[in-house]
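Below are the structure tokens for one structure; questions will follow.
Only one protein chain is missing from this complex, and each of the others stays in its spot.
Note that the chains are named A, B and C in the order they appear, and that numbering of residues resets to 1 at the start of each chain.
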Amino acid sequence: MPDPAILLAGVLNGLLAGGIYVLVAVGLTLIYGVLHIINFAHGSLLMLAMYAVFYLWRLLGIDPYAALPMVIAGSFAFGFVLYRLLIGRYNHGRDENILLITLGVSIVVDNAALLFFGGDTQTIDVTYAGSFVELGAAFLPLPKIISFAASLLLCLILGLYMAKSDTGKAIRALARERQGARLVGIDVDKLFAVSYGIGIACLGAAACLLMPSYYVTPSSGHAFVLVAFTIVVLGGMGSFVGAAVGGFIIGITESLGGLILGEQLGQIGISLIFILILLLKPTGLFGGAR
Amino acid sequence: MTSQGKFPVSRRGFVAGSSALAAGTLGFPAVLRAQPAAVKVGMIHPVTGFVAYNGQQSRLGGTMAVEDVNKAGGIKSMGGAKLEALLGDSQSKVEVGVSEVEKMNEQGVAAYIGCYQSPVGIAASQAAAKYNTPFLIDVGASDLLVSRGLKNVFRLKPGFGVCVDDGIASLGALNKAAGGVAKTAVIVHESGEFGTGTAKLLAGKLPSIDIQAKELIAHDNPTRNFDNIALRIRSLAPDIVMMSNYGNEYMLLARTLYQQKVNVAGFFSILGGGFNYKFVKEMPDVAQYMMDVNHWFNPRSAQAQALKKRVEDGGALFTFEVYLTYTNVMLLADSLERAGTADKEKLTAALASSTFKAELMPYGPTRFVNGQNQGGRPATMQALKGDIEVIAPAEFASAKAVFPKPKLN
Amino acid sequence: MNVPSSWRVPLLATGIAAALAYPLLVPNYLVTVGMLVFFTAFIGQSWNIAGGFAGQTSFGHVVFFGTGAYTSTILQVTYGWNPWLAWPVAMAAGGAVGWMIAVLSFRAGLKGSYFALITLAFAEVFRILANSVPFTRGGLGMLIKADPRPENFQFRDPIWIYYLAFVLCAVSILIAWQLTRSRFGARLVAIRENEDAARALGIDVFAEKVKVLTLSGAMCAAGGTFYAQKYLYIDPSIAFGVDKSVEMLLVSMVGGAGTVFGPLIGSVALTGINEGTRWLAGIVPALKNVQPLSLVVYGLMLILIVARLPDGLMGLFRRRPKAVPRA
Partner (left out) sequence: MLEVRDLSKSFGGLKAVDGASLDVRRGEIVGLIGPNGAGKTTLFAAIAGFHRPDAGHVAFEGRDITGLAPYKICAAGMVRTFQITQPFAAISVRENIMIGAYLHTGDRRLAEREAEAVASRVGMGGQLDQNGADLTVAGRKRLELARALATGPRLLLLDEVMAGLNPTEIGEIVEVIRDIRAAGVTILLIEHVMQAVTSLAERVYVLNQGRMIAEGTPAEIASDPGVIEAYLGHGAAKVLRA
């Protein structure tokens, strides 16, 4: 057992890592909550957004944080169009077809990225990458603190949007009662596309916040998918608050599991939490009735 | 069509009759030219999937070498026969790699080169063994590759066993020269075949140079976050950090250790996947003073420098995959030259008895024992001021090592 | 199938005859491809029996595959068993894992995507464990010594492993066919269509689901042993990687989930597309160095199939009811 100062630092590291997980998971949980589908293209679309951030920086010199609005808007548009043109049009009303389409999209996107961007690892070297805040035994890198704060803020904005705006309310109504929403005259198909778009926009945000401390390759997005699923299940599928809290819990678990059990075995912690939650409380911490 | 062993004649007849048909329908054109038939070389690499970059680099080196051999007049003992590269994608999958072997066998390859990932290489070379076709392992760290008693498998580069031995030797020398400042080490490695094997060997051999391995830390591929490993290392306060992992994790780990101000006398990696020109140029501060024991070209070889320039002029990086595959094609060409035929048995014999001089590499004369070249050895490099310098072995060195590295402020 | 019943027997006989004659007529490469088609159809069918017939969609079927591969390999390499003898044990182990996962998850009442995700998590736990425990040799993987003798489950000529894969596939199709005409199968379909109604009609839903996952697990484990014997090397990411799970689900769904011939047809189509696009990339000079393109085409074909044939390729042969609107 490592000493308490290290454990505390581990908790802080976990919290910071959780910040990014939250964004990825919020997108996933929204798509699941509304569309009841598991988005197999999640990792690939995250990767695509990461390349967008990278090329904005490389070609136009735009700082990843400054690129946030642009990438979020672009990701939203991409998700919206993808749903409208492909997923919504060709699923023939079947969930399993959506699954296959998102799987197909994932294969196409991954390999198109390989074709156009090449396979090598790309990183962004920003001047503040090396800055850090010292807190006890922990050295907290500035980019991770920024990403933590920004991700909280973005989640808050999204939460408010979902709670207050008409579109947000309609989406939540849709998530709860699909037939009902159709009956009261909500344009269900458009809202599905909007929801998918918002889900992908969250990935855009995550990409901006990730790039200063991570890297991108055509397969780098998938690293975040399983952990995002875990968070979504932990928080309760379809629950925003759940995804936020779940993200931090998983971040800390991963961190402490790694410190205590060793990095490799520590990853088991995530999967075990996943299994235990499903077995004991499948609705998750914040999920309503299934 | 080389059918194997005991098999009902009827089928052989079938196959012979149908292979012409198959060739026609499948569009494998029979080469009928005035000049001698080209010698087909099957190159199987993972050019899609997780390690696509590495596979593509290998393919780049391989195709350049084929061009060079042909430009220089082909295989002279075979009447100037040209080499023809058949390019295969293993998709990082064992099944697909084996399927490529079978496909290329139909196309009549004289030898294979591949496969980057050891598991794919193990299965693919096993499949090639059925046809007694030589299989040159260009990249592939596992010693399982050359410990199966397969007569057709050759590996020019050293396995990780040798890399660990050489690494231990050069680290020991450096440490001795520095007055034994390093007494403890932490080993960070990827959890697969390559990292685990390397780390275990390292941990066993470090005591021989008076360094104790305090801990072995395994991590998954991919790892999203190395903050905790950095934290753990800082709390263990070793004198050196040793690493064995693939490109992305290597880079991310190095950057995290730098960001987290992990202050040690040196970073020393064995086959550090990310230790390349891109890394030291894009992150000079992170890379500064990092050391790596790896496959490296001989910096004093004019031919190597010329190839490096050609590759870089083409917009690519001169990574070890490029010149390892390049060199393997050259080894094959040399053996073909000596065998004077593409006959598999004779070619295998020529390879087995090869004394090929790997011009690009800091190797001694080639001598295969059970398929493993005994002359192959890695180099020890250090990143210095945004460039990579060879610091050992001495006869190839381009700079003097800085060890221990200056403390961070 | 909508095929007139008088055609069925001749059609089937022709199919079997063609499959038997095929390896005699084509070069070894295509024999290997044929072997892969049947092998993938076989593990696809193991998925289909649980995922297609009983509607228990799993994302982590590879957990059974890997259990089978590791069980037989450990018995053979570490304990010197004959692989043929180790095969049934591997199947039993796969069945046991299926039973365990089923009991745990169905007792907890998991359905739909919840069940799918828990299987994914189990596969991940098994992968990490295989990477960490000593008896699997961790990340070093396990190598089976090449010793091509039939009594050793290794064959010098690819034709025999082709026939073995064919037999496995045929047996799995027989099992699926039996499901379409037995009480057990009817109950599985009832469970897939509506669990409450099934329960009301006297079906012990829990027991039937446990049974089917045990059966499916045992079948899939048989595929794992077959794979290990064919390729002679396994490591945690080969044996428990998510790729294989996706492959099983993909061939079944593309072919037509819950149909007898769906996995086979899906496997023929997907393997065909994959080999075909790779072959094209190999011979068209302009495409020589753009291998990823073949996978792009593969992905597009997948989307196209779904867009045009919502019931999978089997939809070409039969009429299925319109989808019930998603509630």
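To be clear about the criterion, a residue touches a chain if its C-beta (ideal position, glycine included) is under 8 Å from a C-beta of that chain, and two chains touch if they have at least 3 such contacts.
Here the structure is a predicted model, which is why all the values come from computation and not from measurement.
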Legend entry - Where the missing chain makes contact, among the chains that are shown: C
Legend entry - Touch criterion as defined above, residue of C:L75, C:C169 or C:A190 at the omitted chain: C:A190
Legend entry - Chain not shown: contacting residue from C:P10, C:G80, C:P134 or C:G202: C:G202
Inset, instruction - Could I get the residues of chain C that touch the absent chain, sorted low to high? - result: 181-183, 186-187, 189-190, 193-194, 196-205, 258, 320-322, 324
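Please note the rule applied: only the chains that are shown with their structure count from here on.
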Legend entry - Starting at chain A, fewest touch steps before arriving at chain B: 1
Inset, instruction - Using mean Cα positions as chain centres, tell me which chain lies farthest from chain C. - result: B
Legend entry - Multi-partner residues of chain C (at least 2 other chains): 128, 131-132, 292, 295
Inset, instruction - Can you tell me which residues of chain B touch two or more of the remaining chains? - result: 47-48, 52, 191, 218, 220
Legend entry - Residue numbers on chain A that touch chain B, as the complex places them: 2-3, 6, 9-10, 13-14, 16-17, 111, 114, 118-121, 123, 125, 129-130, 132, 137-139, 141, 144, 213-215, 217-220, 222-224, 227, 254-255, 258-259, 262-264, 267
Legend entry - Sites on chain A touched by chain C in the complex: 32, 36, 38, 86, 89-97, 99-101, 103-112, 114-115, 178-179, 226, 229-230, 233, 237, 264-265, 267-268, 271-272, 274-275, 278-280, 282, 290
Legend entry - Complex interface listing, chain C residues touching chain A: 57, 104-105, 108-110, 113-114, 116-118, 120-122, 124-125, 128-129, 131-132, 246, 250, 253-254, 257, 290, 292-293, 295-296, 298-300, 302-303, 306-307, 310, 323, 325-327
